[in-house]
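Excluded from the complex is one protein chain; the other protein chains are retained at their positions.
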Amino acid sequence: MLQAIDLTKRYEDQQLALDALNLEIKEGEIFFLLGANGAGKTTTINLFLNFIEPTGGKALINGIDVTREPLESKKYVSYVSENVMLYGNFTARQNLDFFAKLGGKPNLTTEDYYMRMREVGLQEEAFEKKLKTFSKGMRQKVGLTIAIIKDAPNILLDEPTAGLDPKAAAELLQILVNLKRQGKSIFMCTHDIFRAKNIADRVGIMKEGRLVMVRTREEFLEDDLEKIYMNYMQEMVIEKS
Amino acid sequence: MIKLFIKKELLENIFSFKFLIMFLLMFFSLNTAIFIMTKDYKARLQNYDILKPSKNEAFAITYPTPFSIFAHGLDDNICNLYQITFGGQIETGSQKQAINKIYNFFNTPDLLYIINIILSFCAILFASDLITREKEQGTLKLIFSNGIKRPAFSLGKWIGGYITLIIPIVLSVLFGLIFFIILAKIPFQFSDFIRLLIFLFFVLVYLAGFFSLGLFISIVSRSSAFSMFFSLIVWVSLVFIIPRSGNLVAKQFINIPSVQTIEIKRSQIFIKAIFEYINSHYEKSKIPQGIINQQNDKIREDYLNKLNAVESIARKITSISPASDLTFLCTDLCNTGFREEQRFKTFVIMFKEQVKNFDSDSDGNLVGDFTPFSYARSPLSDFFNLAMMLHFSILIMYILIPVILGYYAFLKFDVR
Partner (left out) sequence: MFKELLIKELADKIFDKRFLWFTILCMFTLLITESVLLNDYKTERNDYNLRLLTQKEFIDKYAHENRIGDMLDIQRPPAKLRLFAAGISSDMEVNTFTNNSFNVLFPPIDFVLIITVIYSLIAILFSHNSFSGESENGTLRLILSNQVSRVKLTITKFLGGMLSIIISLIISLAIGVIYILMDNSISLDSNDLMALGLIFLLSVFYISIFYLVGMICSAFTGSSSSSVLLSLFIWAVFTLTIPNLSPWVASQLYRVPSINKFEKEVKIIKGIERDDLGRNLCKEVYEKYPDLLNIIKSAKDEKLLLAKLENNIGLKNEYVAFQKEIANAWDKANAIQSAKSENISVDFFSKVDRQIALTKEISCISPVADFSYAVSDMAGSGIHAEAYFKDIKKNFEVSLWQFVEARVAKIKKTDVMYDVNKYIDIKDRPEFSFREENVSGRFSATLSYCIVLLVFNALLYLTLIRQFNRMKV
């Protein structure tokens, strides 16, 4: 379970990156955060991972305050970033092995890793290949496998589908649906409104650091989500001009 | 957890392009250095056998030490042939080996040079992107999204990186030792191996300093390109600029005459004394040996005092740089440094005092029945003294300061 209570971040240059965010993502829920570049999506994730300190409010993972107990809270969260390069000189299996041990899963065997990689749809012959030879989609799948292996109750994804072809993106999202069925809370930042429509339980739209709208699946299926999103985007353009 | 990071660091680096290039560079340069200096040592040993004085010659010379293979230092000066002549003058052959002219343009490629310059280059370059690269490839975020303590990560990084750095060095040096020294039957005794171990220990400490500096720069830099650039600037300053300007800067403080001036004065003393002796029609009261000896002693002492003063100032200035600290430590350890040269010179002067009153033939060569000059290089126990501790502690500082600063910088490190 992920919780944000009045979570605020103001940078040194006084720019307000996140303005009193209140949000709760329950077990078995997929939450999609939509928004333009610089709207504050990545800041939110950085706050949940304690990569930056909030200037106000708090972020809770499974009820644990991340600023107070950063190390403890990270047991319950895994992270998939945009365009992760990983260790180019390691094979996919070596990368998994290293991060599994970091994630507190020291006893996994090679067979376990192979199984997980098969699950996310990686080709068998890629398992022992160096990661620098991988395509973007394959790398992203390894990144996701890392998150799956950690088996944490919460998963944070930062635009994981950026730059992927439609097929790869669809496969990736299918995995998220499977994870949701296992009871994970999934928080994903994206521009990809069409995918959001397909699998999200709830969708939030963020603009200039504020969460301006949250719709549940039922609500946004009724409304035209694309239209709402477009409206917000246009407003911004108009305001700016 | 630290173990995991060390293991990862080793695996990641050993199969990298950087490691391969470093290994090639180190292996090639270290082994060529050992090979060339071994050959040079043998040639000088032959030369010594030729020049070794027979019983009635007032020559002072000592054997080249096999340690000059590692740190050549001032061994050419120390192994110079000195002759005590009429009036207690200490003379050498007038010229140096002509090839020295070309050597002047470059550094002696001994093991110490390779370590001092090339290996420190490798060490700082190797460390300079250890953190920035993790950041650029996004793995740093991933690592800290797990509950990892930062000190554990940085310590693992340090140890793992350092081990990968020294593996090629240790392998290359071992290879060089086995093939060029043990198989070539260079006269090495067991106690010499202790000296060698200390030498290697200093080298490892020295490289740890550069490695830590590189890592610190990597922590405080935003990008790999900048951290590499900055590391190289630091490297150039520490390895080239400071040690090489120290000598010149020290000369600004003390006015020291050139060697040529001293030589002119020395020859004038001799000519004048003889001239006056002859033109006073060989009066006994004016026998020139005493005068020549006395005046020579005076200018030599005067000059050597000034030289020592310059040396001690230069030593202080250059000590800022770990490269010169290593040079001082290793040349002293290998008995090819300033201390050894001074010690040898005092022995030569003592020998001169012994033989100066013997008769001479028409060319000024002393003849008589004196005990030939003999000299043994200083024992290992002499090496441990205050100056050595000082240089060593500066080397340690070069590890400690970047490590401590880096530790705190890394605690505040912005992972984003």
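Order as written gives the chain letters A and B; numbering starts at 1 within each chain.
Here is the rule we go by: a contact is a pair of C-beta atoms (placed from the backbone, for glycine too) under 8 Å apart; a residue touches a chain by one contact, two chains touch by 3 or more.
Values in this document were obtained by computation on a predicted structure and should not be read as measured data.
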(request) List the displayed chains that the omitted chain touches in the full complex. (result) B
(request) In the full complex, which bits of chain B touch the chain not displayed? Write them out. (result) 17-18, 21, 24-25, 28-29, 32-33, 36, 39-40, 43, 47, 50-51, 73-74, 76-77, 80-82, 90-109, 113-114, 117-118, 121, 125, 129, 133, 224-226, 228-230, 232-233, 236-237, 240-241, 243-252, 255-265, 267-268, 271-272, 274-275, 278-279, 300, 303-304, 307, 310-311, 314, 318, 324, 327, 331, 337-338, 341, 345, 348, 361-363, 365
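Note that in this section only the chains that are shown with their structure count from here on.
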(message) Using Cα averages as centroids, what's the distance between chain A and chain B in whole Å?
(response) 57
(message) Quick check on the complex: what are the chain B residues that touch chain A?
(response) 1, 4, 8, 11-12, 15-16, 136-139, 141-149, 414-416
(request) Can you check the complex and tell me which residues of chain A touch chain B? (result) 46, 49, 51-52, 70-75, 77-79, 81, 83-90, 94, 98-99, 101-104, 143, 146, 150, 156
